[in-house]
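Worksheet for the structure shown next.
For this view, one protein chain was removed and the others were kept in their places.
We just call them A, B and C in the order they show up, numbering each chain from 1.
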Amino acid sequence: MDGSVKPASKTAGPAHASAPRKMDQQIVEIVSDSGEGAQKAGQTFGAISAKMGNGVWTVEIIPAEIKPPARSRAGASGIRIRLGTGPITNMGDEADLVVALNEQVLFGRIEQGAYKPGTVVLLENKWGTDPVDHVRAEYAEAVTEFRTKGLVVYELPLEEACRGIMPNPRLGKNMFVLGMLSRIYQRDLELALAEVELVFKRKGAEVVQKNREMVEAGYRFATENVDVCVEIPAAAPDQAMVVMNGNQAVGLGVMASGMETVAMYPITPATSASHYLAGSFPKVGGIVHQAEDEIAAIGFAIGASYAGKTACTITSGPGLALKTEFIGLAVMAEIPLVLVVVQRGGPSTGLPTKVEQGELLPAIFGSPGDDPKIVFSAATIEECFHFVVLARKLAEEFRGPVVLLTDANLATGVQPFPRPEPREDWLAAPLDLSAWNEDTPPYDWDPVTGLSPRPIPGQAGGEYVLTGLAHTRQSKVAYDPFSNQLGCEMRSRKLAALRRSLKPPAIRGNPEGDLLVVGWGSTLGAIDEAVDRAQAEGHAVSSIHLRFLAPLEPGLAEIFAKFKQVVCVEINYSDPPDAAPFQDPSYRRLSQLAKLLRNRTLVDVDSWSNVHGQPLRPGQIHDEIVRRTTALQGEKSCTN
Amino acid sequence: MDGSVKPASKTAGPAHASAPRKMDQQIVEIVSDSGEGAQKAGQTFGAISAKMGNGVWTVEIIPAEIKPPARSRAGASGIRIRLGTGPITNMGDEADLVVALNEQVLFGRIEQGAYKPGTVVLLENKWGTDPVDHVRAEYAEAVTEFRTKGLVVYELPLEEACRGIMPNPRLGKNMFVLGMLSRIYQRDLELALAEVELVFKRKGAEVVQKNREMVEAGYRFATENVDVCVEIPAAAPDQAMVVMNGNQAVGLGVMASGMETVAMYPITPATSASHYLAGSFPKVGGIVHQAEDEIAAIGFAIGASYAGKTACTITSGPGLALKTEFIGLAVMAEIPLVLVVVQRGGPSTGLPTKVEQGELLPAIFGSPGDDPKIVFSAATIEECFHFVVLARKLAEEFRGPVVLLTDANLATGVQPFPRPEPREDWLAAPLDLSAWNEDTPPYDWDPVTGLSPRPIPGQAGGEYVLTGLAHTRQSKVAYDPFSNQLGCEMRSRKLAALRRSLKPPAIRGNPEGDLLVVGWGSTLGAIDEAVDRAQAEGHAVSSIHLRFLAPLEPGLAEIFAKFKQVVCVEINYSDPPDAAPFQDPSYRRLSQLAKLLRNRTLVDVDSWSNVHGQPLRPGQIHDEIVRRTTALQGEKSCTN
Amino acid sequence: MHELNEDWEANGHPSHHTLEDYEGGVARWCPGCGDLAVLTAVQRICRDEQLPPEKVVAVSGIGCASRFPHYMATYGFHGLHGRALPVACGVKARRPDLDVWVATGDGDCCSIGAGHWIHAIRYNMNITVMLFDNQIYGLTKKQSSPTSPIGLTTNTHPEGIFLPPLNPIQATLGFTNVSFVAQTVDWNPLHLHATLAAAHRHRGLSFVRILQRCPTYTANLYDELQKDPTKVLMLTHENGIGGDPALGRVFTNQGVHDPSDLRAARILAEQIDPLPIGLFFQDESCPIYDDFTNEGLAMPIEARMEALNRELDRFLV
Partner (left out) sequence: MHELNEDWEANGHPSHHTLEDYEGGVARWCPGCGDLAVLTAVQRICRDEQLPPEKVVAVSGIGCASRFPHYMATYGFHGLHGRALPVACGVKARRPDLDVWVATGDGDCCSIGAGHWIHAIRYNMNITVMLFDNQIYGLTKKQSSPTSPIGLTTNTHPEGIFLPPLNPIQATLGFTNVSFVAQTVDWNPLHLHATLAAAHRHRGLSFVRILQRCPTYTANLYDELQKDPTKVLMLTHENGIGGDPALGRVFTNQGVHDPSDLRAARILAEQIDPLPIGLFFQDESCPIYDDFTNEGLAMPIEARMEALNRELDRFLV
């Protein structure tokens, strides 16, 4: 939406048949008090768009409390939908258009930088005539403030317009909004109605009918009252697509991996993966065990894994902290295990619903002693699915725990991706309880790779006693220097063996230049978008995005050597470079990946990071890239 | 002892009045089955030596099981005493002389490299005439094997010689051994007898008398039967000295720091600190709370700290793993707390009684999110005392948890050091419950240092609710980006503030040269000794020893720059440099301090480390230094 | 017993502190949440007892109920999930002058915190523990709790829970050194207040299970009990929870129970219809851990220094 769109009057824009403007992407929000159905409307809007072949990313806007007071500044509940002609990989920068069911909830969003001058606001106007004095006053004040900020406000009688159709217009208003958006963004109305049918089918024909009517009414209303009309061209996808959030993808990944047990203890933002599984896992014969705490959850999973069926436990930061002792046992005794960590804001209880990438170093270094384990991370929702499948395989092949890092941004974001075609060989092989060769010790370490097959209870001849004490190949407790050294070495070699099978990361852009951006995890989409833009503007920037953090992917030092500066972009803490106590930059505390990379490559890797609890925006990253490449160019011209 | 000392006969050496040889240091061991009192004899021997002004280091030899079978190879129980003219800072290399009450226990020690050709073995010979056939056979075989290995074996009728004095010679034989050693090492017999009196006083005059007689008998016996006689000159110390192990020093440090509460859960090798405190802490008004687990222990300590009295919790690796969630809370909510971690072998349950320095990275990076806390380590037993006192001060001044790392080597080693003169200002100030200025928020962060005073329950006007959620200066929960960023920044600045008050580490040796050895913790004595020896031999090696690990001491990059090679010597895992999968050294997994230093300085810091569960020996380190300096000189001559 | 009129200042003892002195801002629980009633009851008891606000510490774990300290204007400690009790014991350990109240949820206390629960009962420190039992995980949005009833559908048991619920009263009565166990409901302010006041007066750890309504996730759970007070059996006894006459009018179904009778208490604890509320068990003769932790508290600095020097001398070579 650009500034030229003008509302015709204070109450509503007039109907006119302006031709839709073509745009290649748009960001739309619906915000309201919680319980007003904004999220359902937005999800349906996203689904329709996906069906039309648009790229889509939706992300819920979640208030801090379960039921915040109505019309409160911090109480915004809702959804952001970003759609585009091509694939959409992140939530983007400021919104182009927002539908708001009251004015107060917009304040919190404004504070978080969700809007820009020119953002169109379609605002419920009933508060302007509210019987309560201060409500009317607040409304009027707010509208003035919004306009001062450059927002393009349409005051619209939304609830009023619904009244004819629904006896209680508050229910169903969300579908009216869906109708409006369908008109504004030129969605296929039939498709929209069919989608509504799907959503409400279970509630009976009457409910379906009412909601269809609401959609139609909203569509009409927008046609008549809103002079905004945008076309986002799309090509019908050439393959079957699924759409889901990252936690559902993790859950489906568990199911597709052939794991049969997930043991968990509720913790935000990981829990919804277990909610999904609790409903669906039994369909493929799996179980979700809600344990009494995180320690018991991992203990249960480890017990199940020991008994032959690699199991999974899903948690977030505080839960990870509690599991570190057991992770150490799984490393020491080489028990396959999949541990999914859905990262949230820390330290401590921190920002439970917000995103951070703060578990990288705790995951790698959290357990006592030397604790080599595989740690990798998903960068997209699609990877949330596939990497769980991979994690089980790695856990079994490398006989130990595998930590898969995702985060709150992936967990709550929704995006279409090609429907995975599950394969039988993704499933764990059925238990093989045939006799074990008695001459093969339980830890028959290959001297080069450290790998060994493991006996499963039920295999005659394989009887051994697993222990977390230092032990020999026979799993006999051994306190002598050599056994302990050997065991540590064998476990360490497994990481080396995996590393040797990894390829260096792909470089986005030229393999040499001024600036190399290094990222990991959910920031992929935002970084890619920022880098592409900067590249298009002529800046000599490239990026790589790591999946494997332990072992680190190979070839990094070689890649880094071709750039003047390497900077990690991540969502975790680093000291601001300019603060007084850190005037000597060599004492600055850097972000987590930067620490790993400096240690490994001895390159002076820099950090650009924050702990705002928000997904990074492509615009912010772009600006930082430009600032840096410009400075680097400046340096060059100085020395030239 | 050198090779020229020869036992005169198979059964015993003749008495002859050879003049004692002067030596500047000696290593003596007493080994036996457990329960034979070797440790008491050794400790008394050490105490006598300390009183005579010798430098002393004693360390217990502990079997893996509580009651291993008698005469078993892995069952050696006993003590090593190293004494010298100057201060003795570590357990040294191979022993010069060992008294063994049976031959089997020597095998385990030999395997661990405790002896060398020429080591004198004073061996109980009664097994040679044992009624059981295989015992006699084993004995004979063993003696032959020992001699083949170059040990100088005296077969002595120790028990027989005791028979006259004690009805059950097995009891009291240890004092007989003490008498022998007193003669061999020219201890002051009067002093020895007085010490025995002190030790047995509580058991009554008769016991004292019997044990005195045993000492005298042993003294006579050695005079008549052992032609080994060594003098280790000593200067009477010019100040009052105390002698204790590192855990007792920690306990006394707690008492001297004015802390009033230690909350703990038993775990080897930390527990003996609490044993000591359980007996002594009440004398200064303190309490030891044995909690139901490690989590409750730190929770209790945190509660007590929150209520105004900084408390302490003491644990080892697996306990640390369980405490990480609470440590994160203490960082986030800025609760002073002293956490002593007595490191043992890992990962997992690992080597519970053995030494490792494996908690460095877990202590720094173990908790979720960004978790800046002070981590430092004691390098000597004396520092175990003083650093606990310091830890409480740091915890309060920097308002957060302070982790003090010690290890099993310090915990069980015994060494004299100058008696600390406790000062009233070491004690925590008494609770000040005067009114709090209501205008001062509970986190009144100084914008430069991040420091702030804290209100204590009982202070009117200071009421606030501590929380582990992201919060403002007022301790109000805040999920907005800016509050969380600010809080993280303020907590991080505290580390910067501390770092600015630290001095660069002192360099042992020239400030430039070929090789710089970097150590931390209990390896100080061994490294110093090795470096001194290598320097004396003309090698261009120096060393630094870090106490502060987070924040790291300043000036490291500058120091490193003056050396061709920097190597961390530590007791934790690093991949052996030459193993096949690591042919590319840039993928080698390095030791823990090396990782930290590389990240901080970008210098290619190398690792020389192992996980043998043994204190490092000066000889091993010396050899490695020489290997490296020689290679570096070789390189030089190549390029020159 | 005081009456629950709005203005307690009239009740004879001159008051320095008003209710406001304990009120820490607008509570952010859902409308109709039972937590609010408990908060109000505690604030009133503080006011009745004229506890100096700076001497009151509300300690909690994590959960909806554990937001409790934030709404008190006293000191508070909103810690970690499941760990309220160890922290509370630590707070009390060397501060006999502090009044420690613990707010903990059924997940917080009976699931992740269960080990601490057993042991806190055994330590029997002089604190007041309120178990907010809504039989659900509220804060994390409707997962099963160990106290959830059979058949309840939750987000982790969408087909319904099939294990029987833990009985917090029965379990507590089986722990050693238990000294005070009571049960009350959030929807009767009189009984709630009387129970918490008695708990607060008790010397030792008082454990009060509060049936707490969560209209958001377990609406209707206590409907029947609420609508039909005869489904509740009010325990009465001269040593029990004080009998405001108004209480008798609501809970007509009453039974005499001697709170010194542990065996009878255990039998009562089995009963769910009618559900007993009131004092199950009290024994003020149980050893109190404070008697140990307060040792040495008053030792003057000089004496400490002397003892310390003596102790160091023991190690002189």
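Throughout what follows, a residue touches a chain if its C-beta (ideal position, glycine included) is under 8 Å from a C-beta of that chain, and two chains touch if they have at least 3 such contacts.
For clarity, every value in this text was computed on a predicted model and none was experimentally measured.
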Inset, instruction - Name every shown chain in contact with the chain that has been left out of the document. - result: A, B, C
Legend entry - Touching residue (missing chain; options A:200, A:326, A:398 or A:560): A:326
Legend entry - Candidates B:60, B:292, B:325 or B:570 - the one touching the absent chain: B:292
Legend entry - Options A:103, A:124, A:227 or A:260, residue touching the unrepresented chain: A:260
Inset, instruction - Using the definition of touch stated at the top, determine which of C:123, C:207, C:251 or C:315 touches the missing chain. - result: C:123
Legend entry - Listed residues A:140, A:307, A:448 or A:631, member touching the removed chain: A:307
Inset, instruction - With the missing chain put back, which residues of chain C would touch it? List them for me. - result: 110-116, 118-119, 122-124, 146, 162-167, 170-177, 263, 266-267, 287, 289, 292
Legend entry - Residues belonging to chain A that touch the chain removed from view: 47, 50-51, 237, 240-244, 248, 252, 255-256, 258, 260-261, 263, 280, 282-287, 289, 291-293, 295-297, 299-309, 311, 325-326, 329, 416, 419-420, 422, 424, 427, 430, 455, 457-469, 477
Legend entry - Residue numbers in chain B that touch the chain omitted from display: 65-69, 265-268, 271, 274-275, 278-279, 282, 288, 290, 292-294, 318, 348-349
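Rule of thumb we're sticking to: only the chains that are shown with their structure count from here on.
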Inset, instruction - Report, in whole Å, the distance between the mean C-alpha point of chain B and the mean C-alpha point of chain C. - result: 45
Inset, instruction - Could you tell me the distance, in whole angstrom, between the mean C-alpha positions of chain A and chain B? - result: 46
Legend entry - Chain centre separation (chain A, chain C; CA means) in Å: 39
Legend entry - Shared-contact residues (touching 2 or more other chains) in chain B: 325, 329, 467-469, 477
Legend entry - chain C: positions in contact with at least two other chains: 80
